[in-house]
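Take a look at the following structure, please.
With one protein chain held back, the other chains of the complex are shown just where they sit.
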Amino acid sequence: MLVVMQSHATEEQIRAVCERIEALGLRAHPIPGAARTAVGITGNSGEIETGTLESMPGVIECIPVSKPYKLVSRDVKEENTIVRVPTPSGEVTFGGTAVAIVGGPCAVESREQAFTIAERVRDAGARLFRGGAYKPRTSPYSFQGLCEQGLQILAEVRAKFGLGIVTEAIDNESLELVEKYADVIQIGARNMQNFSLLKRAGHARKPVLLKRGMSATLDEFLMAAEYVMSEGNYQVILCERGVRTFTDHTRNTLDLSVVPAVQRRSHLPIVVDPSHGTGRRNKVLPLSRAAVAVGADGILVEVHHDPAHALSDGPQSILPEEFEQLIGEARSIAAVLGRTLN
Amino acid sequence: MLVVMQSHATEEQIRAVCERIEALGLRAHPIPGAARTAVGITGNSGEIETGTLESMPGVIECIPVSKPYKLVSRDVKEENTIVRVPTPSGEVTFGGTAVAIVGGPCAVESREQAFTIAERVRDAGARLFRGGAYKPRTSPYSFQGLCEQGLQILAEVRAKFGLGIVTEAIDNESLELVEKYADVIQIGARNMQNFSLLKRAGHARKPVLLKRGMSATLDEFLMAAEYVMSEGNYQVILCERGVRTFTDHTRNTLDLSVVPAVQRRSHLPIVVDPSHGTGRRNKVLPLSRAAVAVGADGILVEVHHDPAHALSDGPQSILPEEFEQLIGEARSIAAVLGRTLN
Amino acid sequence: MLVVMQSHATEEQIRAVCERIEALGLRAHPIPGAARTAVGITGNSGEIETGTLESMPGVIECIPVSKPYKLVSRDVKEENTIVRVPTPSGEVTFGGTAVAIVGGPCAVESREQAFTIAERVRDAGARLFRGGAYKPRTSPYSFQGLCEQGLQILAEVRAKFGLGIVTEAIDNESLELVEKYADVIQIGARNMQNFSLLKRAGHARKPVLLKRGMSATLDEFLMAAEYVMSEGNYQVILCERGVRTFTDHTRNTLDLSVVPAVQRRSHLPIVVDPSHGTGRRNKVLPLSRAAVAVGADGILVEVHHDPAHALSDGPQSILPEEFEQLIGEARSIAAVLGRTLN
Partner (left out) sequence: MLVVMQSHATEEQIRAVCERIEALGLRAHPIPGAARTAVGITGNSGEIETGTLESMPGVIECIPVSKPYKLVSRDVKEENTIVRVPTPSGEVTFGGTAVAIVGGPCAVESREQAFTIAERVRDAGARLFRGGAYKPRTSPYSFQGLCEQGLQILAEVRAKFGLGIVTEAIDNESLELVEKYADVIQIGARNMQNFSLLKRAGHARKPVLLKRGMSATLDEFLMAAEYVMSEGNYQVILCERGVRTFTDHTRNTLDLSVVPAVQRRSHLPIVVDPSHGTGRRNKVLPLSRAAVAVGADGILVEVHHDPAHALSDGPQSILPEEFEQLIGEARSIAAVLGRTLN
């Protein structure tokens, strides 16, 4: 259920509507838009009696929402959400005109490795650095990340190179720390339906980058974002990273058509990870170009100066010089769509 | 790496091998078999120097393990693992001659509902009761379970009807409680690669029923079990519950061929959940028969006396009278394979 | 559109209805049932004016059919279709109480090979022999079958061992010959949507065994049968042979739940091919048991006395002694469902 306010509705009227909703035992989510504010209602198990709400001052109408998601929907908020990530070298936005570029290694392996790559990523023109401190690995015997030590290295990267930090949390404990050290909290594909973690991320004060699960439908993907938003954190960036299909020429099948599909249904920004999406170094550049061409709000790319010795995902990391080329090509294609890089 | 002991190796010799392994900074997992004990080694990132181990008293040989999994493998333990679940009405086993039947509602909705169904499940001849107190739901606005109150009701079901309890944990907090109240800790499909939760389950003292993820390969499924075992809990029951494919005539595609495939590679028991595996009431009986015929060590079936009003998964729950019929048919088919029901 | 006749409608009344339909430029398909005859109408691109038909003598009602298929549907014909295949050693039926067993090599390689296997298949108790004379192979450089010479060998197998013959046609030319030599015309999975071939099979006077395409939905599968039936051949046997999914532990994923799904929507018999469905010899027996348990009307199994030297699909062929065991187990499980083998 969505309560749409008049464009000239006062703050007080909006507050009154929210209070009435809470008094009904439900949760109110005021969502300010450019023209007007809408108030999403969650927590109802069935129908809501709309009479009392519709007759309140400042209310235009009450719209029952048929899709299972509410807060993520364009029905609730027509214009794009712009997620703003402050970095030492200026704000990076997701969902506006600019296309965001995030580069860095799969995993933080050492201070030296992180610094080497960060320097190249910054020099190539990117302002966001990715790198895992907590690594969800298929095998318990694979490198699991440097944990808090890795986060500390990432904090040094921010300080030294002026890069904002995107890194993954894998459970409530690590999320606590990631929220403290990083600028964007990543939730990985394997945890897309770890609802306990999603709810915890909903209480975080940092933006959440939510990766699509390996076999998640569009609805399930948006519902996972809804879990985060329903707890109060509206700063969600969606990320396509390939889905699992019968094909064997790439590690996953990058589903670029989900980008315009998300953009039709949701106001949230969506980025693409062509590194996990293909799992093959030689496909990262072509698919990065395609991601920008299809209209993605950003790309997330694994970069490693020595992929042969990477502790994880070497075969899909590109070299720093390829990353530079990628940024050049992405910029040219973004321009065709009337966009810039940021 | 696997250290195979002589059949007449002494306890002391085995202990000495384990101590040597631990002294190398690795973990030793003694796995007693009918004929001999093998000691699995985990924690190594690369090759292990086998010379010192192979020359120790009581050791036959050291076998490098090529598959990514070790403790779950038949290479490590040739005979079937039999997981024993004590219930007030006697022990139920998974992995032996007997086929285990688990019945109950998707979710515990109320004491009355649980008792009504439990009585019918017990009368039909089953000795294990399933029912969710914590429900991972696609939507944050769907019924999420009664949580600890649900666990208390399940404890009452055990006391009153003599049924062992199988119920799901969704995060570290709920696992703590589930371990306290239940007889078998279920890890759901969506959490099959929630490695943090798997490790926590590896420290539990109760058997773990691990459901296959919606798009998990056989190797990933076994590796998830390996996570649990590598932390010391060897009582793992695998569960096929359908995978996600292009088909639309069932909710998931039940992959019964995974049963013999698991049995070739692993010594762990494997059961089948035809309720989630099909998502359609009218397919539960035929696929339950097929699951027993293919050689599964048990079946997990959703039963509800009033599916139309179930708070979750009504369309795939069968009626108590259908459950009785199912047990009869399962018993007859089990007999063809030289098995009984338990 | 379906015209339902009264149970006591005369032949003449039915004929009059058919003539009226044909006069409208449409095709009439009288389908006699146990209680009454229904007349399916095909060839209409949109709505049909039902007034004139509904007022004709002997007509109860005209039912618009919402599903895209008509002739295959249980709406048109409530009771099971029983496809009867005459063999030198008596009639074999598909769709009745008895479960049909079809055994034989993937491909006919030589008279000697065919005779050797046929003898074992017959001795095991089967009355239908399968073997390809035309082999659709992924590579143009693989063995493509003995063609007409293979059909002649199959005809000798029928004469010498009293077995009915099931063999595949791959185009209009081979269908002509297969119709001449064989008892059942098989259309393979790769040709399930070769509509030109399906129409040609619709004019054949022999039953058609139609395999499900590798990524065919239930509706597409039934529509392929509808193509055959719409040309006048109502003797269609459906065959599940595994679908393509992300899994890698079997060659295809055998979708046994399609058996009850077909049986709900269609009156046509459905059989299972566990050889192609798994692609692994050691899975053929367990999945054959499961196929009978789920309610299939028959199973189609590849048998070879020397699989290591088979010219095609050796890895999925079972040995003659395994085939004997399979028949024994199938018989016992069929009995649980109140069925026999034939």
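A few notes on this one:
Order of writing sets the chain letters: A, B and C. Residues in each chain are counted from 1.
The working rule: contacts are C-beta pairs under 8 Å (C-beta built on N, C-alpha and C of every residue); 3 or more make two chains touch, one makes a residue touch a chain.
Remember, predicted model here, so these are calculated numbers, not experimental data.
From the options A:Thr52, A:Ser110, A:Gln149 or A:Thr247, the residue with contact to the unseen chain in the full assembly is A:Thr247.
Here one chain is not drawn; of A:Thr52, A:Gln149 or A:Ser332, the residue touching it is A:Ser332. Listed residues C:Val76, C:Met223 or C:Ala261: the one in touch with the omitted chain is C:Met223. From the options A:Gln13, A:Ser89, A:Thr116 or A:Thr217, the residue with contact to the chain not on display is A:Thr217. Residues of chain B in contact with the chain left out of this view: 244-246. By the touch definition given at the top, chain A reaches the unshown chain through residues 215, 217-218, 243, 245-250, 253-261, 264, 277-278, 280, 282-283, 286-287, 289-295, 329, 332-333, 336-337. In the full complex, chain C contacts the hidden chain through residues 42-45, 68-70, 136-141, 143, 170-174, 190-191, 193-197, 199, 214-215, 219-220, 223, 226-227, 230-231, 244.
Basically, only the chains that are shown with their structure count from here on.
If you lay the C-alpha trace of chain A over that of chain C, the rotation comes to 180 degrees, to the nearest 5. Once the centre of each chain is set as its mean CA position, chain A and chain B turn out to be 34 Å apart.
Chain A and chain C have CA centres that are 50 Å apart.
Spacing of chain B relative to chain C, judged by their CA centroids, is 38 angstrom. Touching of two or more other chains is recorded for residues 245-246 of chain C.
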